[in-house]
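A single protein chain has been removed from this complex, and every other one stays in its place.
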Amino acid sequence: MSHNSFGHLFRVTTWGESHGPALGCVIDGCPPLIDVSEEEIQFWMDRRKPGQSRFTTQRKEPDLVKILSGVFEGKTTGTPISLLIENKDQRSKDYGDIKDKFRPGHADYTYQTKYGIRDYRGGGRSSARETAARVAAGGIARKILGPSVEIKGYLTQIGDRVVDRERCSMNVIDTNPFWCPDPEMVENWTEYLDGIRKNGSSVGAVIEVVAKGVPAGLGAPVYGKLDSDLAGAMMTINAVKGVEIGDGFSTAALTGETNADEMRRGNETGPRFVSNHAGGILGGISTGQDIVVRFAVKPTSSILKPRDTVDKDGNETEIMTKGRHDPCVGIRGVPVGEAMMACVLADHLLRHRGQNG
Amino acid sequence: MSHNSFGHLFRVTTWGESHGPALGCVIDGCPPLIDVSEEEIQFWMDRRKPGQSRFTTQRKEPDLVKILSGVFEGKTTGTPISLLIENKDQRSKDYGDIKDKFRPGHADYTYQTKYGIRDYRGGGRSSARETAARVAAGGIARKILGPSVEIKGYLTQIGDRVVDRERCSMNVIDTNPFWCPDPEMVENWTEYLDGIRKNGSSVGAVIEVVAKGVPAGLGAPVYGKLDSDLAGAMMTINAVKGVEIGDGFSTAALTGETNADEMRRGNETGPRFVSNHAGGILGGISTGQDIVVRFAVKPTSSILKPRDTVDKDGNETEIMTKGRHDPCVGIRGVPVGEAMMACVLADHLLRHRGQNG
Amino acid sequence: MSHNSFGHLFRVTTWGESHGPALGCVIDGCPPLIDVSEEEIQFWMDRRKPGQSRFTTQRKEPDLVKILSGVFEGKTTGTPISLLIENKDQRSKDYGDIKDKFRPGHADYTYQTKYGIRDYRGGGRSSARETAARVAAGGIARKILGPSVEIKGYLTQIGDRVVDRERCSMNVIDTNPFWCPDPEMVENWTEYLDGIRKNGSSVGAVIEVVAKGVPAGLGAPVYGKLDSDLAGAMMTINAVKGVEIGDGFSTAALTGETNADEMRRGNETGPRFVSNHAGGILGGISTGQDIVVRFAVKPTSSILKPRDTVDKDGNETEIMTKGRHDPCVGIRGVPVGEAMMACVLADHLLRHRGQNG
Partner (left out) sequence: MSHNSFGHLFRVTTWGESHGPALGCVIDGCPPLIDVSEEEIQFWMDRRKPGQSRFTTQRKEPDLVKILSGVFEGKTTGTPISLLIENKDQRSKDYGDIKDKFRPGHADYTYQTKYGIRDYRGGGRSSARETAARVAAGGIARKILGPSVEIKGYLTQIGDRVVDRERCSMNVIDTNPFWCPDPEMVENWTEYLDGIRKNGSSVGAVIEVVAKGVPAGLGAPVYGKLDSDLAGAMMTINAVKGVEIGDGFSTAALTGETNADEMRRGNETGPRFVSNHAGGILGGISTGQDIVVRFAVKPTSSILKPRDTVDKDGNETEIMTKGRHDPCVGIRGVPVGEAMMACVLADHLLRHRGQNG
């Protein structure tokens, strides 16, 4: 058991606080002889790093990843891979006000209550900065999965503005700062988020992550089900409050005959499914269809709007959070969600191979 | 690592198939000196057992639980508690047709693909019958949590029929076969499900489970977050396709100031929260408020309606599932969801005590 | 984490007390499509069961193993295998005297102190009877390893009587009640143990277990080293106080050049080693040579000789243990040590396959 590790055969342990000298992760169980370089991992880091548009926090972090172990002459050796990312742009003075007050909606109060101490600078361990280590690990997980598995995340909703599925195209995702697949929604979200930002507010989002090319058979029922591990993994991302697989909550309103993904003769890799209400997972095991996961991110709790709260002594006060924050932290959740998908799939690939050869 | 275990310090391993001689679980790590009897556990078993109304499967199972170890003179000894439930009403002939065909929406295809073999009788390991063992474990978990923690589940939606929150009362839940808290919805659901049932169809549902009296401080960030473990736990229940904590997906549409649960001076146990959008969990740690979890159950895949499918050789065919099935398997999901809530909380109570004394 | 489980991918959880209705185990992670029958497992059970000679306890237990799950039409399905062994010959009245007194050298005192309660009947969970479940699990582990791996245990010492390695032959082991490989030692041990037994005393032993045919490459450095897992596994067997790999403690007196197992050109499976001081493991990974493990079993603590002790209230008293006991519990440790070897190797075979394909 480990509070700060996830995965089993592909096992990632992260460490680090928002305003400490560095953060990082140790990846254990990675198969040997896989080509890995800092540049490859950096590619994924750059997608998550802050300050890339006015819609994410203005903290400037190069997020350069260093490989400290486990890779020799460009290849993994099967031993633990230690990855380190230095913190460069801490401005701890920004956080003086939250030292003694609890931000509503934030982990300040619960960390203090659980541990009797907290590193309040930038949220310490509860900062979204921790997710940088996940993205680094995800970069290696993708190498295990290989080029036949493609993982793609995007936003389907910001605030109450939902994309129109009819208009969506994967090609649009990388052309705008929102990972938005709906070309007509980009300007809408731009104006909307500019308003939120200038108003000192924040707003939530819904993210969808799809994995294509995943072979049938991954997942370990009944308590290591692929969908259970995905749900648990996504729910560990900061601010996530809901997770769906495939049609998710809308299946409640379906009948059995509508929800059934009928099968027709396929090819050597398996049958052809007529639909994919299941999101690529049945009985906790992948079907060979696209794995579809969706998660909701609540609005950032650190806002300029004053809110009622109490201080460490229980006295009533109010708080407004200065400093640099994401008006919609869901945007940077996209590469994080992709990374978690990659890590869970890599772990299950190895687990399946262990049991089933 | 174990595919069929969940929890860490309160650890439950389940085993058994729908049509084998028995099923059961082993509970490891239970504190000693807790009063436990078969009668107490049976109380919870009886809430889940099939055949209690025409809205659940007509399979007749007394689901009598036997304690085989770990309890001495009425008290737990700290050693593993083995619980056994015999299967009594297998009718394996009912399942002849599914031996060679895959039910769309069911785990038939994925088990066969993963393992190259499956116990097709009643769905084998993928049967909802496995959840009986969880309910038994949950009965013991409740004893660890003690009387100050109250866990209550209920249905908020069957098909597209959603309860009216204004009318709901906890007192109504146990007075109808649907665990419905909305007194005016009972007749509506009765008629609706009778139609579904007579039509040989099935329908999904949404279940909400609330835990009151949970102390602040439970949960182990960042990969053992209480909400992550709850989401993972609920997603292991058969047919679950989505999980929410607190306001869940609807938080995406909120602003930071709306979503913030403001705090006011409370009493010695902590501050008073003005609202509970967070569902009792912030940063993966309980706040002391009600823990609120919601999950969606898809419609039962075994239906009388014929559906297109393929057989084990990949040939196109169709299937209709005779035998006894739940028209809305979500109904029996209520005691199961409660049990998973109890097990996750008991585990985190011990984990918290281990680290924090 | 689980106190009563061992292994990772091949994971065994045992439960049960000496005088409860039954004991058993759940095996999770077993590969599918392996032929398994109760008869095959029973073969190994019969080697451990009590009452087969006057040198082991006279408790009569048929130790019949029942498969409750995980095997369908004679093959494993990849789901948990539940094995059950009923207790038949409890005579709880024998144990009245140990209810309130602590046997020196036994777990009575420590269980009582740790848990505040203990099932004193026959030692409860601390009874060597628990090892029956391990032998059952070992029977399945052997099937995973396949016929190319041969595991053989034997006694090399009873009391101060040590076998002469020059005279030892594997063919002798099964021809005497001591698993003694030295034909000239059998009569010596017979007379010696008869004396011990008639005297109401007991004596220790040393057991060696050798696994032949284990491929090179098993073991997961640095904390899942094969030798570490073997040492930990053997040390879980009741009464074991020491474990050695290969030359063990005698390597302390060797020089580097003497201890080095030199290598010469071999065949396609690897080099030929000139010696095997290492006991088949280097750096925690198997070399392809014989795996050699040795462990010491202390004398049975339950003896007819009166010993000074205290009772539950701390008062001074003395105790002599009536009832049926092993004059040399090390004898029945042989099949248990073999089973633990098989389980550890099966686990590492799957772990290696998971990481390395």
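All chains are identified by letter, namely A, B and C, in their written order; residue positions are counted from 1 within each chain.
Everything that follows uses one rule, which is that contacts are C-beta pairs under 8 Å (C-beta built on N, C-alpha and C of every residue); 3 or more make two chains touch, one makes a residue touch a chain.
On a predicted model such as this, the values are computed, not experimentally measured, just so you know.
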| remark: Touching the missing chain are A, B, C
| said: Using the touch definition from the top, which of C:54, C:88, C:114 or C:198 touches the missing chain? | reply: C:114
| request: May I ask which residue of C:28, C:247 or C:338 touches the chain that does not appear here? | output: C:247
| field | Residue touching the undisplayed chain, where the options are C:18, C:57, C:82 or C:309 | value | C:309
| said: For subunit A, which positions touch the chain that isn't shown here? | reply: 1-5, 8-9, 11, 13-17, 20-24, 26, 28-29, 32-33, 66, 68-70, 72, 75-82, 114-119, 124-125
| task | Provide the residue numbers of subunit B that touch the chain removed from this figure. | result | 1, 9, 29-32, 78-79, 221, 350-351, 353-357
| field | Those residues of subunit C which, in the complete complex, touch the missing chain | value | 1-6, 8-9, 14, 102-107, 109-111, 113-115, 125-126, 130, 157-160, 196, 201-206, 216-225, 227-236, 238, 240-266, 270-271, 274, 277-279, 281-288, 296-303, 305, 307-310, 314-316, 330, 351-352, 355-356
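The rule we apply is simple: only the chains that are shown with their structure count from here on.
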| task | Could you classify the connectivity of these chains, where an edge means two chains touch, as line, ring, star, complete or other? | result | complete
| Can you name the chain whose C-alpha mean lies closest to the mean of all the C-alpha atoms? | B
| When subunit B meets its copy subunit C, do both sides use mostly the same residue numbers (more than half shared) or mostly different ones? | same
| query | If you average the CA atoms of subunit A and of subunit B, how far apart do the two points sit, in angstrom? | reply | 26
| request: Please report how many Å separate the Cα centroid of subunit B from that of subunit C, as a whole number. | output: 39
| said: Going by the contact rule already set, what residues in subunit B reach two or more other chains? | reply: 1-5, 8-9, 14, 114-115, 125
